[in-house]
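Certain chains of the assembly are absent from this excerpt, and the rest are unmoved.
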Amino acid sequence: MTLSIDMNSDLGEGYGAWTMGDDAAMLSIVSSANVACGFHAGDPSGILETVRQAAQRGVAVGAHVSYPDRVGFGRRAMDVAPTELAADVIYQIGALQALCAAAGTRVTYVKPHGALYNTIAEDARQGEAVISAIKSADPSLALMGLAGAPILKRAADAGLATISEAFADRAYTPSGTLVSRRESGSVLHDVNLVAERMLQLAIEGTIQAIDGTVLRLQADSICVHGDSPGAVLMAARVRQVLTEQGVAIVANSKRTG
Amino acid sequence: MTLSIDMNSDLGEGYGAWTMGDDAAMLSIVSSANVACGFHAGDPSGILETVRQAAQRGVAVGAHVSYPDRVGFGRRAMDVAPTELAADVIYQIGALQALCAAAGTRVTYVKPHGALYNTIAEDARQGEAVISAIKSADPSLALMGLAGAPILKRAADAGLATISEAFADRAYTPSGTLVSRRESGSVLHDVNLVAERMLQLAIEGTIQAIDGTVLRLQADSICVHGDSPGAVLMAARVRQVLTEQGVAIVANSKRTG
């Protein structure tokens, strides 16, 4: 039996004349691309180019859906009514699905972005809106969310497949949540340490919390970044260490064990 | 054998708190709804509500795709590069497809809106972009365009189904094009005259041009408006006269003869 885990990253986050991140580099590292759908980033021709490259690389495509807040990059909490949020999510999924069809690939999962991601991790009202949106747009789509967050249980209870993710460069509390970015030590910068932690996560299903506690953490995917040269190097190192130690990097939609 | 023709109208053209036209009235008159996709009008929850009502009424749904120009309502010519235009069209089609899926219906055709409609009637460069977009998003979608315009031949040559439409309230030149809105007599206001003209079109396949010439005009659909109470009355009268005279009002996607 071969061990495997998914690696995912945010891609297609340019907009018109503006670029962000090194999509080409990341597409050679990750197995899943969270592709912006136009609400926080991404214009149609840029998105199409991204999903074409993902298709060529055999990288799975997820809909990186967001609040409608381009100038805030989807990072600002918004009090969007559930019916509006659900329709926004359906709209974004569909737009990406058609662009994927044109590129010869398809959307296999949905990952809410930024403030929406954080809000629905806990908030039932907006979370149910996202779940119902996915079910009504395409119930075969999985929902990607924070490992251990209530949203994943809600989604599973509603009949959706789920993908739980861990963050490669983030510290964890003893209870398995992320240490807030406002606290010191919340973000890890040591490339080798990060790679070793992810290896332990993939093989043993555990991660060391910020206080030294060893936690069980079930994660289907590892989230890595590509927004700086250093981030790309970290992602590459995680992939290298995992594959060298026999952990295959495979998209959730393509894994069988 | 039963005669039939399609009637289409622009719907779902509100945006957020703003409304436009009497969608409910028009859905009881037409057989096809050209639904805004968010680029000139339409926000996701408003579009979803419109396609739900269309589904309940058995009205076919078309993607009313536009240049990205909400403040100009898609009425301003834009020099959009073909690759950008194609991606914009795919994006809009997909967004509407997913909202239709959520509403239990589907998109069956594409009708470019406003300035895009006028530009591609003749312009090969943007026209080919729209055709290629439809083919790559979903080649089963038909393209609706101005009866007699070169775009319909281009689409047919490219393997797309086409829907040719006539405008109920517009005068025609002897060569079969629309009389420009800048010229007097270009827009018809006599409800009964309009209804009789459409009856003649449906039964005999002819229409009288502004100079009295009788033209052959092959039209699969009649475009009517719903943006004023008078417009709704005209649309209703066209439907009434046609059905009373044995011409069924049936969406192109549902017609067999």
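Each chain gets a letter, A and B, in the order it is written, and its residues are counted from 1.
The criterion applied here is as follows: a residue touches a chain if its C-beta (ideal position, glycine included) is under 8 Å from a C-beta of that chain, and two chains touch if they have at least 3 such contacts.
Not measured: the values here are computed from a predicted model.
Enquirer: Total copies in the complex, given 2 are shown here: how many?
Expert: Copies present in the complete complex number 4.
In the analysis below, only the chains that are shown with their structure count from here on.
Enquirer: How big is the rotation relating subunit A to subunit B when the fit is done on Cα atoms? Please round to the nearest 5 degrees.
Expert: 180
Enquirer: Subunit B touches which residues of subunit A in the complex?
Expert: Subunit A reaches subunit B through residues 38, 43-45, 47-48, 83-84, 86-88, 90-99, 101-102, 133, 136-138.
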